[in-house]
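Selected chains only, in their assembly positions.
Naming follows writing order (A and B), and every chain is counted from residue 1.
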Amino acid sequence: MKKWKKTLLLIAGALALGAGVYAEEVAPAVTAADAMFTANNIWMMISIFLVFIMHLGFATVETGLTRAKNTVNILFKNTAIVAIGLLTYALIGFNLMYPGDFSIAGIFGFGGFGIAAPEGAAGLIDYAGGAYSYWTDFLFQGMFAATAATIVSGAVAERIKLGSFLIFSTLYIALVYPFVGSWVWGGGWLAEMNFHAGSTLVHSVGGWAALAGILLLGPRLGKYVNGKAKAIMGHNMPLLTIGVFLLWLGWFGFNGGSVLSGDPGAVSYVLVTTCMAAAAGIIGSMITTWTVQKKPDLTMVLNGCLAGLVGITAGADVVTVGAAILIGFICGVVAVLSVLGFDKLKIDDPVGATTVHLVCGVLGTLFVGVFSPDFSFLTQLIGVLAYGAVCFPAAFLIFLALKKTIGIRVSEEEELKGLDIGEHGMEAYSGFQFFTNS
Amino acid sequence: MKLIIAYIQPEKLTAVKQALYGKEVFKMSVTNALGCGQQKGYHETYRGADVEVNLLKKVRLEIAVNVEFVDATVDAIISAARTGKIGDGKIFIQNLEECIRIRTGEKGAEAIG
């Protein structure tokens, strides 16, 4: 921030595009390509910020939909996951997801530990065709990495041991997510088949693990009594709402950044389809909950909004605006029915993560094959099945190994008292009075 | 001395307080409570699961008075809290053996008011 040097540094900086050596006498003229590179990179950095703030969105959604006595635990998990995600992605994930060359054709490759930018100014410009810098690329992808584990966090909330969850997350983010990610984003076999899933991949990878976790943990105490689902109410609707709005905001970067450049037409089109699907998801779930439950349930409508967003993620760039509205609407309707359905099956998911991310993620990916002429339904189906076939067993095995060794579920007594006291020895809302009857 | 416990509808608290002041009963203690009575509860739903709420919000008054104030107190409460609808509440009267003002150590009838 040394303003006295600014003029010099900035002319140089802007032109030299990050190269180490600054010409102080003759500044080379700015080219249009430089300016475009800068603009594109700014767009991608904005997308980083937007995807980053989704982590806060997830944290508040999950907190809002669970009980006050487990709040510290949920916030803790979501904070730790971001750190674990970024660090393991730097160490392993980035080079596992984008191996460059595959060792096992189209299936597995690893580019080595750590991250390092290509050298010199030329390297910068050459990287990704001048669309953004190496570091931007890494950080954008790194912000996605933690998301998969965050999705699990909500589904297994209020009963999972903190330590086991952190170990699971580390393994799943560091190894499974980038491994299967490389099939599409790293240019593996699914990419070669012209499978088009975009970022829904993250949702299904997270969703399958959520399902595995729920099945191995079992429902929360008191959730199913005499075969009937009982309500275990979330404790903070404003937090939930804040979270959903932040997630919607983040989705602008999640989908818009996935265009991988600031291309005005392409990006803004994606923003429009994204918003239309979210809006239609709200309307779809609102009509459904009002009809089915007599009175409109806020949590269902907010789930419906997220369902619309997940549903459009695969096809945001390739379907029409009308199709986007239809996709959002269907996902909104499905969201409500799916939450009710999972409860019928006694699959206890406190925040509806499996509904939103797995069910609507799969639906959205299939819809690409329905609503876009450029993609085949069959390929989309193969892709969906392939992810399920690897992610679900992988997550199941990790959870099972933890269950057999250190255990994955807290004691009944701790579950009753709350994980905040049990795992952290503290409370989230000191001084507030609660009526705790469960 | 008597200890009067009254359960009333929360929205009647201000009116009851005014009525008690009118009868020169200025001291009381209030807590909030949940009550199960003749008034039937209501149903909430949350994410499709039904919740029967049969513990309804009530306010609990605890008023220690000298014997000669009992009737006035009870009347005041009834006059202000009655709407004629189920859920209006109930009054309980118990014997109170002793009352001590912490500040001064005064006891009995002197201490109560």
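As a convention for this text, a contact is a pair of C-beta atoms (placed from the backbone, for glycine too) under 8 Å apart; a residue touches a chain by one contact, two chains touch by 3 or more.
None of these values were measured; they are calculated from a predicted model.
A.B. asks: Counting over the whole complex in this file, how many of each chain type are there?
C.D. replies: Written as a formula over the shown labels, the complex is A x3, B x3.
The working rule: only the chains that are shown with their structure count from here on.
A.B. asks: Please output the residues of chain B touching chain A within their complex, sorted ascending.
C.D. replies: 34, 44-51
A.B. asks: For the complex, give me every residue of chain A touching chain B.
C.D. replies: Chain A reaches chain B through residues 229-234, 292-295, 297, 299-300, 336, 339-340, 343, 352, 435.
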